[in-house]
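Have a look at the structure below before the remarks.
Apart from one protein chain that is not included, each protein chain of the complex appears where it belongs.
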Amino acid sequence: MYGTGLAKGLMLTLRHFVDSFVDDLRYGLRKYSHATDNFGLRQGTAAKGVITVQYPDEKVAVPERFRFVPFLIVEDEDHPTRSGKDWCTSCGICAKVCPPQCIWIVRGNDPDTGRPVPEPEAFFIDIDICMNCGYCAEYCPFDAIKMDHDYELASYDRTSHHIHDKEKLSKPASYWRDIAPTRAYEEMLVRGTWEHKDAAKEARRGAASARAGSRTQQPQAEVQPAPVVTAETAAAAPAASATAEGATPWSEDDAKREERRRKALERKAKRAARSGG
Amino acid sequence: MVSPAIAPDDVVNAVSIEDSIAYLKSKHPDAVTDDEREGYSGVVVQASKLLEVARAIRDDLGFDYLSSATAVDYLGAGDHMEMVYHAYRTSGGGALVFKAQTERENPEIPSLVPVWRGADFQEREAWDLYGIKFPGHPNLRRILMWEGFHGHPMRKDWREAYYEEEQKPFDNRWPGGHVHRSEEKNVFGKNVTYPSDIDLNRLMDTSESEVYASLGLGVDVERILDKDGFETNELVVNMGPHHPSTHGVFRMVLTVDGETVTSLEPVMGYLHRNHEKIGERNTYLHNIPFTDRLDYISSMGNNHGYVLAVEQLMSLGRKYNPPTYRCEAIRVMMVELSRIVNHLWAIGFWLNDIGAFFTPVLYFIQERERILDFFEAVAGSRMMCNYMRFGGLFGDLPERIKSVSNLTNDRIRDYNTMQFLTEMVNERIPRTIDELEQLLTQNEILLERSIGVGVLSADDAINYSAAGPLLRGSGVAYDVRRADPYSIYPELDFDIAVEQDGDMYARYRVRVTELRESVRILKQILPRLEATEGESIWADGKPGAYAPRVPFGEAYGRVENGKGELGYYVVSAGGRGGSSNPWRYHVRAPSFINLTPMGLMSTGYKVADIVGILGSIDIVLGETDR
Partner (left out) sequence: MDLNLQELERTEFPVPAELENNIAITSLSQLYNWGRRNSMWPMLFGLACCAIEMIATASSRFDFSRFGFEVMRATPRQADLMIVSGTVTKKMVVPIVRLYNQMPEPKYVLAMGACASGGGPFKEGYNVVSGIDKYLPVDVYVPGCPPTPQALLFGMIALQRKIDGQSIANGDDVPWYGIGPAEPTPVPVLGPDIIDPRQMDMIRRQAEAAAEDMAMVGQRELPSATQLVAAKVVTAEATSAASAAISDDALSFVLPTGGNPWTEAEEIREKRRLRALARKAVRASRRAAEAEEE
């Protein structure tokens, strides 16, 4: 019969419409709660209907392998020996392997001897050229450059913000362990230590000279610093985040607004007191 | 025509490529010679005899399908221009590669359009980018750049405004890498350089009359008589490059008599971003993420074609390990998933074009988002996957698809990868396809709009080098996965989708069947993944080098992508012991070549059908213009 195809299609549209609300009911009030399993359920294979991610009130956390613009790893602040030191040795492989050639590195030189030192003097990435391919992170032999997960980079002026220099690129090693615990763990297994390759080598050398004779000790155990993050604990730990939970720009605004209003009321009260007096 | 000297039996017997070449050489002993360069295959044909030989290849030997025709500039390596043709039989089998050479100054090669209409756009591209003239071409104009552009940019001695060095990596990036913006080096700050013989008087003429004149159309309204003797007006209608239904920045100029289209001319190049020029500066590895941006709907398929081409070259050398079984299985899975994404997108937007505005698309995009989530978790990016490497992959499948909270209000997800895949393949995707069919296949409006519209006959489809659903919708059962198998497709059980009618509806049916066949393949892949659990994706257990050297030679790697046959022609030359940068990197883009019959398919239909016909071809501009 003419029109049955149309009717069937309309039924389907209706079903999608109803499914969305049924799904809403299924999760009820929990829909916007911060309980995490809920979100995975809604955005997973089991969900039906049309379900919107309420950005920016809830954001789909990106998976570990996600790649946005790169960043450089520097040693944690509380590291006993290498605090604030770059993991990068300015070997230049990332600059060579970068397809659009958006990485510029100035290799560091020792001012006294003039020989290259394993630390970049300057490091630039033009994020207006970067194609987020992840080669730099993939081929870095020192695990010193990684792809960031922070995609909220919009700006009003590209000339001043879009060439990332070393200062802007540097993030501590613990940040990487937080955003990608499994991958950091895998890299640790390959390196054999949580430490930077060079640090581990130095520590091994130091340990060997200090305790020549005892060969049983593990170098990792010797240099074990504070951050012992396994994949499990890091995953369990909530947002060691770029911005603190709850500190949304909106609530900031509210706070400021409250502050302004309070001040204005004070002024008004003063004026009233003056004119009254 | 078969020459009397050769008995018809010999022709039938010339099945293998070697026999075919032997036949050609015996028939044209002075015009056909073997290509004896290291790593090359096929024959070199004397340019003056090219047309004759091409006819023999098509008519006597049955190579009826011209897959690719492209130019190579051998500056400094023989100093000649070369056209390379890859011809196939639609009954299946390998390529007959033949080449014609000409000098670099004032190059000329006879056009093959009289033999294969599919050479039309490809020869125009060679004229545009290499400056090779094709006597006998009916319409030899620039196709990607605009008329009046200065120079032929793909020639090896042509340098772009931001030229830094011949090959990457550039020396000024490290160790003394002081950052600069390329435009700061350029006088005009706009990636522009002008030739010294610039004609300033002509510059301020902003009328588009030249554009239309170059299309062979008058701007003035022409008065013509219709079949009943009434005087009607023939109008020129311009669609695009900004048009909601041209799937990007594509432009069509059509002449209409009333509502009926009398001729149509595709105009492209609005997204020509110099993929091949950049690709020849790049190293082999650099090109993989660039291929993502060709057909940006299905980047996995693009990766696959390119790595196959380069692996072909690498296998010529001594140090080469073919990918492991698990690697191949993952590759096929990814490609099939992206075929699903591609077809859902194609059907959805085709429906947009014929009036089902956005409702079906939104349903399909939901499913696509799930698949993209998987890509993101495995490869790191939703669209630009950059997942395959020469002889391997970026990484194995992760055990769990999981995310870690990082930004404010981040909500995390955590699934088992295999469970996620199983549910997708066994439940969600089939359900979506069922819904798609329920929504559309019997929908009366859809039937009325699409049956009998945009008809392309089987002979035309082959002659115009159509590929993919466009070819199969016209009744030609040609699928590279079966015709010239690669990867692990031979051992997989699936059918080629064919429909006989050649209209928009037939193409839609082909796509729906292919969706189902892809699911069928995925169902066979899942147990293979489970069986190879723990196996390395790299043959020697460790990732490939960051700057692989590729032995000399040429390779043509082709895959059946969602849009059709995607081929990469890669030439490795120069340097010692292999090269690190391709000498020639050409993409045989299905979206580009499938547009060749667009004019033919549109003539005689109504204006409102044009966007539908375009949608049923399924083009993506990143690939069309490259």
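Read from first to last, the chains carry the letters A and B; within each, the first residue is number 1.
Heads up, the rule we're going with is that a contact is a pair of C-beta atoms (placed from the backbone, for glycine too) under 8 Å apart; a residue touches a chain by one contact, two chains touch by 3 or more.
Worth saying up front: this structure is predicted, and the values here are computed from it rather than measured.
Q: The chain left out here touches which displayed chains?
A: A, B
Q: For the chain left off this view, which of B:D19, B:E108 or B:E164 is in contact with it?
A: B:E164
Q: With the missing chain put back, which residues of chain B would touch it? List them for me.
A: So the residues of chain B touching the unseen chain are 144-146, 148-150, 153, 159-164, 172, 176, 178-183, 185, 187-196, 198-200, 202-206, 241-244, 248-249, 269-275, 277-278, 281, 289-290, 293, 296-297, 361-362, 365-366, 368-369, 372, 382-384, 621-622, 625.
Q: So that we can see where the missing chain sits, which residues of chain A does it touch?
A: So the residues of chain A touching the unseen chain are 50-56, 59-60, 62, 68-69, 74, 77, 83-85, 99-100, 102, 106, 121-122, 126-132, 150-158, 160-162, 164-168, 170-172, 175, 242-243, 249, 252-254, 256-257, 260-261, 264-265, 268.
Please note the rule applied: only the chains that are shown with their structure count from here on.
Q: Determine the centre-to-centre distance between chain A and chain B, using the mean Cα coordinates as centres, and give it in whole Å.
A: One centre to the other, that is 36 Å.
Q: In their complex, what parts of chain A are in touch with chain B?
A: 2-6, 8-9, 12-13, 16, 34, 36, 39-40, 43-46, 50, 56-67, 90, 92-93, 95-99, 101, 103-107, 116, 122, 124, 126, 131-135, 138-139, 147, 149-150, 152, 163, 165, 178-182, 234-235, 238-239, 241-248
Q: Would you mind writing out the residues of chain B in touch with chain A in their complex?
A: The contact residues of chain B facing chain A are 164, 168-170, 172-179, 181, 282, 285-290, 292-293, 359, 362-363, 366, 370, 373, 376-381, 384, 386, 394-395, 398, 401-415, 420, 423-424, 427-428, 435, 438-447, 543, 546-547.
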